[in-house]
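Starting off with a structure, shown below.
A single protein chain has been removed from this complex, and every other one stays in its place.
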Amino acid sequence: MSDDADQLLVERTRRGDMQAFEMLVVKYQRRIERLIGRFVRDVDLVPDLAQETFIRAYRAIPQFRGESAFYTWLYRIAVNTAKKALSDMKRDPVLTESALASSSDEDDETNRPRHELSHDETPEALMASREIAGTVNSAIEALPEDLRQAILLREVEGLSYEEIALAMACPIGTVRSRIFRAREAIAVKLRPLLDTKQGQRW
Amino acid sequence: MNAPSVARHRIRWKATVALAGALVGPASVVWAGNPSQEIAAVVKRIQDAAQRRSFVGTYVVSHGGHMTSSRITHVCDGRDQIERIEALDGQMRQVYRHNDTVHVLWPGTRTALIEQRELVGRFPAPLQPGDGARLEQYELQAGSDERIAGHDAQVVLFKPRDTWRYPRRLWLERRTGLLLRSDLLNERGDVLESASFSELQINARLSAQPLLQEMNRLDGYKVSKPVYRPTSLDSEGWTMHPPVAGFETLQVVRRPMAPWIARTAAAGASEAAGPADNATVLQAVYSDGLTHVSVFIEPFVATLHKREMPATVGSTSALSHRQGDWWITAVGAVPVAALQQFIGGLERRKP
Partner (left out) sequence: MTEPDLPEDRTRAREQLSSLMDGDADAESVAQVCRQWCQDADTRAQWHAYHLIGDVLRSDDLSQRSAGDAAFLRGVRERLAHEPIVLAPAPVQVPADVAGDTVLVEQRAQAGGGGRSRFHPRRWVAPVGMAAGVALVAGAVLVTRPGNGLADLTMASVTRVEQTQGSTDPKAPMADTELVRYLDAHQQFPGTLALGPAPGFLRSATYEPTPSR
């Protein structure tokens, strides 16, 4: 979906630009944490393993030559990191049962999480997440039609700017501008929510 | 701009000015407004830290997909410096240095090398006169603070004033000025080579005795002691003109080439023809204060000297050229065009 953007940033990382790698971290952090959360239950372990995933990806980046999309490659590293952590845990009798997810080996990303509370499912966290989801959804609804269509075609359908230009019968420059304005309009409503959160100092 | 961002800009500007002062360390004088002296002061701070501090760490050099690691132990014992560098990959190798004496040991092949090394800026002598001038080719730019190997670091950029040399970004440990990391960049800002501690203990409690004993344990080793004879281009029948801007002659020696790296059949060496492995070569070394270029001059041998195309390994490039009966090779962590200038400036004087 974002092959082009990822490739530009991966290429810079391979030339020694750490900032480009950090941009990839911010982009994929949530997805990787969610993925690892399907394997490992422990509240403190998920962010740690997610960080570990990114460090391993960084070390292996010279060997990544674009045979697959960057996220596909990163996904596999995340799965391996989680599985390795699980097998390490099984060998260590000190760790508690609750740290282990159920023994099924699924790495299907669309799988729904289990019912026990995981690290973001405390009542406060759930409310915060519903707030964010709710804000984004209502902001989308409030957008003018052309902006909403543009951003949904890009983010949900994964179309490129050229494809969107064709679909909406407008120049690419207009596509670029609409998507940006849509993002800004939603971000404006999100900012108060994000700024008040602890640790959210960029 | 609204008030907060103006204030932010002012603070950032102040920080840059203060940084230049901070970089030279508490014990030094800040020369206001003389850029080459500021660079010289930064370089001196780095050198002093490397000489006066005891430290141990893992050092990694990487370029284009290739990485080498070493374990470095450095002990400053009064007026003595002892260090050991152990290769962590590749052939087993230890380099020991006690002040100006260097022992290189290859335990795998039980061969060793002993040589004397004249060091610039030897503790506690100050920078030699004229060193400040040689750094005129660079300007100093301060960067943001970062963390390297778990230490807080100040980042500086030595930006060249011309295209005959490369920019260099340095990370100095905040308190001591020890060089934590050094990146060589090309003109586009891409990193050509990065040398960095990945882990470092400063002021570690280390003793010199065990290292000194190790370096002298040479029983059963085949020891070579290459001799480097100082000379001059002039007396050897050569002139270099014009010299590449900013580079001054550091040393000219007549020397054997690394005898422990035997020429292979692939190189075209054979029993019958070609110079012996211990034949000497004329080497002229030029420095601009931050980087150096070597120019090697030897008799041309067709079976050995085939390639005039440049080679680049990480930061360093090499370029060879046949000039009549002679084979000239220029080597340095500089753009290939600079190497061409050096080669082009070399002329055989009429006998």
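Order of writing sets the chain letters: A and B. Residues in each chain are counted from 1.
Criterion: a residue touches a chain if its C-beta (ideal position, glycine included) is under 8 Å from a C-beta of that chain, and two chains touch if they have at least 3 such contacts.
Bear in mind the structure is a predicted one, so any value in this text is a computation, not a measurement.
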{"item": "Selected residue (touches chain absent from view) among B:Q137, B:Q154, B:T176 or B:S287", "value": "B:S287"}
{"item": "From B:R52, B:K159, B:R255 or B:R348, residue that would touch the chain that is not displayed", "value": "B:R255"}
{"item": "Chain not shown, touching residues in subunit B", "value": "1-2, 43, 46-47, 50-51, 55, 57, 59-70, 72, 74, 83, 85, 87, 90-91, 93, 95, 97, 102, 104, 108, 115, 117, 119-121, 131, 144, 146-150, 170, 179, 181-183, 188-189, 191, 193-199, 250-251, 255, 257-258, 261-268, 281, 283, 285, 287, 289-294, 296, 304, 306-314, 316, 318-321, 329, 331-332, 336, 340"}
{"item": "Residues in subunit A touching the chain absent from view", "value": "2-9, 12-23, 25-27, 29-31, 33-34, 47, 50-51, 54-55, 58-59, 61-62, 65-67, 113, 120-121, 125-126, 128-130, 132-133, 136-137, 140, 147, 151-152, 154-156, 160-161, 172, 176-177, 179-188, 190-191, 194, 197-202"}
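Going forward, only the chains that are shown with their structure count from here on.
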{"item": "Complex contacts: residues of subunit B adjacent to subunit A", "value": "65, 183, 190-191, 194"}
{"item": "Subunit A to subunit B touching residues, read off their complex", "value": "15-17, 62"}
